[in-house]
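Of the protein chains in this complex, all but one are displayed in their positions.
Letters A and B mark the chains in the order given here, with residues in each chain numbered from 1 onward.
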Amino acid sequence: MASPPNAPPTTWPKNAWYVACTPDEIAEKPLGRRICGERLVLYRGQGGRAFALEDFCPHRGAPLSLGSVRDGDLVCGYHGLTLGCDGKAVSMPGQRVGGFPGVRAFPVLERYGFIWVWPGEADLADPARLHPLPWAESPDWAYGGGLYHIQCDYRLMVDNLMDLTHETYVHASSIGQKEIDEAPVTTRLDGETVVTSRFMEKISAPPFWRMALGGAGLPEDAPVDRWQICRFSLPSHVMIEVGVALEGHGGYQAPADKKAASIVVDFITPETETSHWYFWGMARSFAVGDAALTDTIRQGQGKIFSEDLQILEQQQQNLLRHPERRLLKLNIDAGGVRSRMLIDKAIAAEQVPVPVDA
Amino acid sequence: MASPPNAPPTTWPKNAWYVACTPDEIAEKPLGRRICGERLVLYRGQGGRAFALEDFCPHRGAPLSLGSVRDGDLVCGYHGLTLGCDGKAVSMPGQRVGGFPGVRAFPVLERYGFIWVWPGEADLADPARLHPLPWAESPDWAYGGGLYHIQCDYRLMVDNLMDLTHETYVHASSIGQKEIDEAPVTTRLDGETVVTSRFMEKISAPPFWRMALGGAGLPEDAPVDRWQICRFSLPSHVMIEVGVALEGHGGYQAPADKKAASIVVDFITPETETSHWYFWGMARSFAVGDAALTDTIRQGQGKIFSEDLQILEQQQQNLLRHPERRLLKLNIDAGGVRSRMLIDKAIAAEQVPVPVDA
Partner (left out) sequence: MASPPNAPPTTWPKNAWYVACTPDEIAEKPLGRRICGERLVLYRGQGGRAFALEDFCPHRGAPLSLGSVRDGDLVCGYHGLTLGCDGKAVSMPGQRVGGFPGVRAFPVLERYGFIWVWPGEADLADPARLHPLPWAESPDWAYGGGLYHIQCDYRLMVDNLMDLTHETYVHASSIGQKEIDEAPVTTRLDGETVVTSRFMEKISAPPFWRMALGGAGLPEDAPVDRWQICRFSLPSHVMIEVGVALEGHGGYQAPADKKAASIVVDFITPETETSHWYFWGMARSFAVGDAALTDTIRQGQGKIFSEDLQILEQQQQNLLRHPERRLLKLNIDAGGVRSRMLIDKAIAAEQVPVPVDA
């Protein structure tokens, strides 16, 4: 169904693939989750495929996410109304369900280790628009990650990730170092991707990267060249190439055996105007068979990213209290500012009125 | 005092006896509780009788429920203003209280093991309108019960209890069984009582009823006939005759030594538009001297009824989010639908405008 003309503007594009959950979250039973303002029940239905329906039983309004799956259909946990994967009523004990209203079904894809949902117009849902993640399907890469539920506008997280200057202050004991905010940052638009880069030469690696150098079989104390290349793409994905190379071997371009390189993976899924689901992780191309290292990295990254929570949530509260304030937009903020321009453009494109007689 | 003309409609009748609390709740000190939107202090006053006053000290507004009882009068716990059981000021140290405003007193009855309050017009409070509970005064019956505070409209609980189809889904491990939603249900109006009945023949008893058969000295594994007869009466009482009889002895009509029969007792007292006090219990006519069985049944019933809490509270949240949705009204919903019709009729009768010059 098309958005009604004059629908109120939202703070996110709806016609896009968002990460809704990871497969383990629906392995045992249905999952209720709000995505882009829509309350969904996510579950494995017919053929073991993932599906998403509106989380509202048309019988008495109970959340379908409290129900269960039987023979691939979703059974309401209150009185047993059973819905198919298309949201239509299939059966109910003692009832003829032919005339029952259904619920909205949302397009779902499962790929790259995530369940993706399209909260907008189903007719426009195109698997080709899924963000490609080649590392996720390559045996040359390993991945580990987690999920945080954060009480702030998802765009504050985009800002955070597109300006890593904050590492010096928020993550001083792990990945922060003085050289970060001393190094110049450049921001550019590469097609539909905002790219913010920072390169540091001949520095000493901070604790997290010492650990990674050790994991990659390289000396932890050697001087290194370090890089951070942040890439924002719609609707709200930020992939950050990060790494350190032994000094003088070409930095970002250094051969694989002279560096520890990885991609910080960030899928930022809006829940409400002031909250989001943050799927974070790290994909790496070194020591890919070392599961213990994957765990160590995940724990380290999880701890580091938890340091952002308090500041982001309190920043949100401060902004809600002072809606009239204009914030500064410095050169270090260019990554976030440009990313928001892409978001605003995508939202505006969805607001084009649909002719009433269409 | 009469309701003002054009008073906003409420979701409950006010001129009725509601269960306010059980005697143990006011044994030690006054109790503050909101009933039908009114904040009350309940306490034992003159002659050990139960009384209910508005929970607001006319001196400085402190809740009277933080006070104490002295010589049958209620003493405010802040500065000692003392009120009689009629809500009038009796004394205060160093003050003449003759001109002090009083607080509203609500009619109260104590009977059948409960404290009942009449939140509406005191002039209309008639003890004869108290719901008769003959089992509560008979030595041939035993009773055990409890209290839950539930965050949903009390009418959702009425719906729940007047359609036991949900047992199959919500209480699958205790009293639910597939035969319930396969058996036809009939609903009828019997005077001012809505009656919904369901009978199942030659089935195997689910776990709760096996326990009850054992408690009644009958074989737990024998095939049984089972019945459920739900009776709603105003303002919001649901009495459910339930039981199992050894198969072929007449089911509901079977002689006492061939069955385990009881009455599920439900007093559903509105607190706000979206919350209520749920006094639940079970009265039984077998093994009435077995106090350990009373405890076992209470624990089992308490656990079963707690399974409804999550679904009712989340159903309420879903309905608040979607006030525009029309729910289905199926034949299984007839008990709740008809009960609400009685409620609506009682509310409407209270809304009749009082002539201004009356």
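One rule holds for everything that comes next: contacts are C-beta pairs under 8 Å (C-beta built on N, C-alpha and C of every residue); 3 or more make two chains touch, one makes a residue touch a chain.
If you're wondering where the values come from, they're calculated on a predicted model, not measured in any experiment.
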Which residue of B:Gly80, B:Gly113 or B:Gly302 touches the chain not shown here: B:Gly80
Touch criterion as defined above, residue of A:Glu38, A:Glu110 or A:Asp181 at the omitted chain: A:Asp181
Hidden partner chain, residues of subunit B it touches: 39, 55-56, 58-63, 66-67, 75-80, 92-95, 100-101
Where the unshown chain meets subunit A, residue by residue: 159, 163, 165-166, 168-170, 181-182, 184, 310-311, 314-315, 318-319, 321-322, 325, 327-328, 330-333
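Operating definition for what follows: only the chains that are shown with their structure count from here on.
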Copy-to-copy rotation for subunit A and subunit B - C-alpha atoms, rounded to a multiple of 5°: 120
Distance from the mean Cα position of subunit B to that of subunit A, given in whole angstrom: 48
